[in-house]
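A single protein chain has been omitted from the complex, and every remaining protein chain is retained in its original position.
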């Protein structure tokens, strides 16, 4: 019950920031993770209009909210992805431009650099987001992959993102990749490979989100253990498997919430994520940043759910033991009781 | 946290209705499902005494309680069952009469028709109850069943209940069978067959109670999905399996609460029912009626438990997502974030 | 690979004994457990016709087959059961008589006494069979049982069977109840109660058949451990649960083999019975009698299956360790290696 | 132990047909499922060279082998897929042509029509294969799918395949889609949709292969049950999950056999497929065609494995029960024993 | 929500009793189980200083706290253990003396007799503690145990503890062994043997603590059932298994809290103990004494955790059913509803 709890605003972009801030403050959140969507945080204005970033803080301060991170998932996705019509819907018009892939890639890369600058100007140290992936569509090797092409995918990623990370590091910022299907890293193996591809440089780390690991049968706490020194930000989000022999873990090309899917995102505390193990792992690695609730559940009222999730996080996030500090002292008197 | 929560009064028939109503109101329930037991709801008086139904409402209104359904489980049981001495204990004397089976069957059928009339007079639209079964005792096929006799059992059921449902439909009432061992329908297969036997007529549906499915290893949420258009009423009741290789799932002819049973009824939220999946299923099919707690737990104080169960239901019954309503709007702006 | 393996002839009663004996001998069985069905073993003839039992042995000897036990399941069932039309199909006409229950009970009891005498005359020491149950139909307590009636059921059983066991003990025979749903004993609890009801007298023991324990989630090896001194005969029979949330463990009033059942009998080695644990348990208690395959599988060719089951038993039935006999000797030299 | 067992030749295309036929015959297979790879079966020659199909039969007959089906997986894949460089490796040069997508699609469609004609000329009634998919790459909905595009994918499939199926039906052939990731149908939901898209016309059915269902946590026997009337051919192939919290079920973009994958294809009988349930399901639906072993296991010697798989199939493929045929007879005498 | 909840003070011995009492009272505990550590309870002073026991009560009363038991785990351990340097740290100097084993054993035994006297003087009836074990170090039989030596271990235990229990029984006290690895009894088998070794005399019983059973895969509720008449005191403590194929259940010689252990003690309600089953078992056997929280969790703040554990116990400890008391009455009217 000690880390600040923020709400990620991506799923609330239909509400003006002020409307959302007022609600969230009343619900008891400590702050917001501002998404570059709707009027929540606009990169271009932040680096061109002198008063813009202050206008954001004015709203936040009015409702007594903090901010530790900016999200720019959509634009990051366009840096490495093969571009198709779906990207048009998620990009600002000036990034999409004429939609020719290489131009989109370049403008997206430039926008991510600007996001680093904007976030720095805003006064935070984390940008969360996606990278896209040149090889995601080769997930299932049929027609058989040429696996050299897979290796080349990691190199492409490095080539496109290294210049962006240069800017992040220059600005004192960390880019925090949300490990996620469709990204260059989505599991243990690919995260190892992606970090290796950029020589584990410190400007690039992880926005840990356990909800994407559950449908892959991965162990979130073990993930924190292995990548401890690159865990830069935390999303609290849950997912649940509904496997009964008829529903595929691959999702059946069904939209979230449609009957028949093998898994769904659910409000935190309602799914298969073991958040207590995550809190213990975060205590162990000394993470003291915010816990940012990304709320998404196609079967639950959004406002009821956000409050429910906040209460869940508050009661789950306990402080680590301080007793270890006086272990020498206690050895004589107290730890002798340790195993009774 | 939106559906009304009522208490089924069957397990409290030792208390006068007013005593019970006062307690239940203080505990925070929204209403009662009145059982035809004790002085809670008496069919004969309801159809013969002009003031009787108002007298019931007076008590309910005094304590600010609603009522959506009347239960007449015991009498319904006698419609199809082979009659034995156990039925005497659960029937009004005027239904038991001389106890000769065919007479009991006929008087029980007539009483169920009267229950429809009484409930209609009282102003509710649901009667919950049992049907009995002419073939339950043939559950395990040894000596080997003549399976034509099983089929004949469904026909007998239809023959005895169709005239009753005629009255229900005439009165604008729904009979809600609690799918349950010892009834004509106790699982998926037998529910399909029972509904088919009466041509799926709308006056006959289901009082869904998950506690009877758990000891059969059935999936309650899937049951709601399959029989969605016949889910007319909901009982919130829980059960728990205690299987350790020495305890039989069949119950060992032990009474509830005796050591050694392989399963027990327990206070809701303390057993193996996954109520959240049930709520999600009810949200999906659009059920907006009451959630009626049937409280039974041989190892827990009744009054402590009823309050505990109410609190459990309140925090489990969340509203469905309203975001789908503006999906078109959100597609351009927000759902693009959907999978992050 | 040391105990004799016999085939129980009940499921083959459509074949004359000689036809069956020839097949079974060719398949490699060591013997038969003769059922009182078809021409396999006829109690009345065995005690009235001087040459009859020899005629049975002549057939067996011709095909080099042994016999350790006679089965009379059907008649035993009629001793305690409430009699209905199904019993007519499984009883000899002279036992059924006019079908009036008390007369059937008495003639069935007398026939079981005669079975003891016939089996003794035939030269075996075991009769396997059923007891029936006066209370099986009260399995699920609704309408609520008067549990004093349950206790009375065990007393009735004792009263009806004690005179039969008198004859068994006089003849040096053991009656071996197949613990089974519809019998007085079908699980741990009811077996304890049934044995207690007859004061654990030695003439009454168990024909252990694990296939009836699996659908109850009971542990067959633990059953052998607890009732070790009453395990008088062994049936090798298997069953399998097919639970998927839609199929009930109670069987849905479906016949064996119908789609939709939650469990089935299957050829031994194809189900959920862990036969190796059973063999280890039998080794531990020192059972050296026959393993009698009761073959039943509604989805497999009978003759293919019987041979498959025999091969399965042969490779599963290993000898117990003899090393324990020289443990004193080995302690100095060899068992020092024991845990390496 | 009654259905013919064939070997699918796709994984052996490096061996001339005669070499392979000789080996396979010695190992004891009953026949081959000829792949359109290497010199095994060449469509163009089959429809242009008068002696060609006889030359194939000559080899088969020489080694006493049967053939029930031709496979043309690779070309079928190119009918609907977005074409990329990987397709070049799997297509005959005359189908690939200049590699421009629409031309490839058309030539592939024409080649599949010719495959139907060639197979008919060869004298079999089944062609197994793939369809490709215009929407597979949209598996994970980020950037968010426009789900209307998914629906359009099924329509595209229908539009491209209906003319091919016209030829199949005209020739008296069945096309048998191997339900498989990267195809229009890969699970229950998508198989339903794909069959609906072509109005369940009889010329298009399923080559059932359980190995592709295991990594999706699907129930192969239930699949056979649901699509019983479209199960036209069977592949016997196995796969195994190696999930330990570190390995992703999605495969991590690793090739088969690389350490770290969450699942692998393995020799039949060595994985997670429950083949006995499949045999029981095939017995139930009356499938009497061949069981065609598709052998693939990156960790086992190919020749050792093919023989091991054959032995496995022989001992697993038991005949259905014939006893049901005389059920009426047995009811009086024998089935009375049914549940003992 | 009816049994008193106390805090065991062993893990808080670094705090003076008054400091601890104040905190604990504010948190809402009902009392303390005083450990003979720090200044919490000193045996020597209790039997030599006339005012000492009153001084302890004064502190307790000041904060409105009760006390039902004294703990002297450390000294009990030294009665039977092979003595090594670790014991020096846990024993009062006057018990350790010169550290020669037999002298330590004798002084420890005498101190336990004095503890009985001191506790009696203080006015409680329970002393919780350890016994030590002469054979614990022979846990894994290599070099192979002479199992006669194991039997002798139980005899040694009896010989050393019988005189101590004499004093306990004389003083009207119960010694309550915490069944625990390193003690003479740590599981079902060894508890049976230990109780047998002292002829089940009533002065020696069990301080039930489920946290020590979980890493052994034992069933705590079944333990209460079997040893019902020797359950004299309850510790509420939890533990959790973290097995993933790399972590050993044996603990790897790692200290609690070190990464890599296969199990840990955790704050109650956060582990694998099913406390509800324990409460039901305690209700069944009629235990009405205190529930004493022994708080230990190497990954959680101690003060946050103690309050969390208290809240957990309060909401888990429900009263047994009182309805059984009027069962006779209800049989006619209400229990007829029992199974609906």
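We just call them A, B, C, D and E in the order they show up, numbering each chain from 1.
Keep in mind that, in the parts below, contacts are C-beta pairs under 8 Å (C-beta built on N, C-alpha and C of every residue); 3 or more make two chains touch, one makes a residue touch a chain.
Everything numeric here is computed off the predicted structure, so don't read it as measured data.
A.B. asks: I'm checking contacts with the chain that's been left out. Which of B:244, B:274 or B:303 qualifies?
C.D. replies: Touching the chain that is not displayed is residue B:244.
A.B. asks: Of the listed residues C:28, C:123 or C:225, which contacts the missing chain in the full complex?
C.D. replies: For the chain that is not drawn, the touching residue is C:225.
A.B. asks: Looking beyond the chains shown, say which of E:52, E:186 or E:318 touches the absent one.
C.D. replies: E:186
A.B. asks: Just to verify: which one of E:16, E:92 or E:262 makes contact with the chain not shown?
C.D. replies: Considering all chains, including the one not shown, the answer is E:262.
A.B. asks: Residues of chain C in contact with the chain that isn't shown?
C.D. replies: Looking at chain C, the ones touching the missing chain are residues 1, 219, 222, 225, 276, 280, 283-284, 318-324, 326, 329-334, 336-340.
A.B. asks: Tell me, which residues in chain B touch the chain that this view leaves out?
C.D. replies: Within chain B, the residues touching the omitted chain are 244-245.
A.B. asks: Which parts of chain D face the unshown chain closely enough to count as touching?
C.D. replies: 10-14, 35, 37-38, 71, 73-74, 89-90, 130, 178, 180, 182, 244, 256-257, 259, 270, 294, 296-302, 304-305, 308
By definition in this document, only the chains that are shown with their structure count from here on.
A.B. asks: Which other chains touch chain C while also touching chain E?
C.D. replies: Of all the chains present, those in contact with both chain C and chain E are A, B, D.
A.B. asks: Among A-C, A-D or A-E, where does the B-E interface recur, judging by over half of the contact pairs matching in residue number?
C.D. replies: Overlap exceeds half of the contact pairs only for A-E.
A.B. asks: Interface overlap for chain A and chain D, more than half of numbers shared or less than half: same or different?
C.D. replies: Since more than half of the residue numbers are used by both chains, the interface counts as same.
A.B. asks: Could you compare the number of C-beta pairs in contact for A-B with that for B-C and name the larger?
C.D. replies: Higher C-beta contact count between the two pairs: B-C.
A.B. asks: For chain C and chain D, let me know how many angstrom lie between their CA-based centres, rounded off.
C.D. replies: Taking the mean C-alpha position of each chain, the two centres sit 45 Å apart.
A.B. asks: If you average the Cα atoms of chain D and of chain E to get two centres, how far apart are those centres in Å?
C.D. replies: Chain D and chain E have C-alpha centres separated by 63 Å.
A.B. asks: Identify all positions of chain B at which a residue touches two or more other chains, and write them in rising order.
C.D. replies: In chain B, 74, 89-90, 140-144, 146, 180, 182, 219, 222, 256, 331, 336, 338-340 touch at least two other chains.
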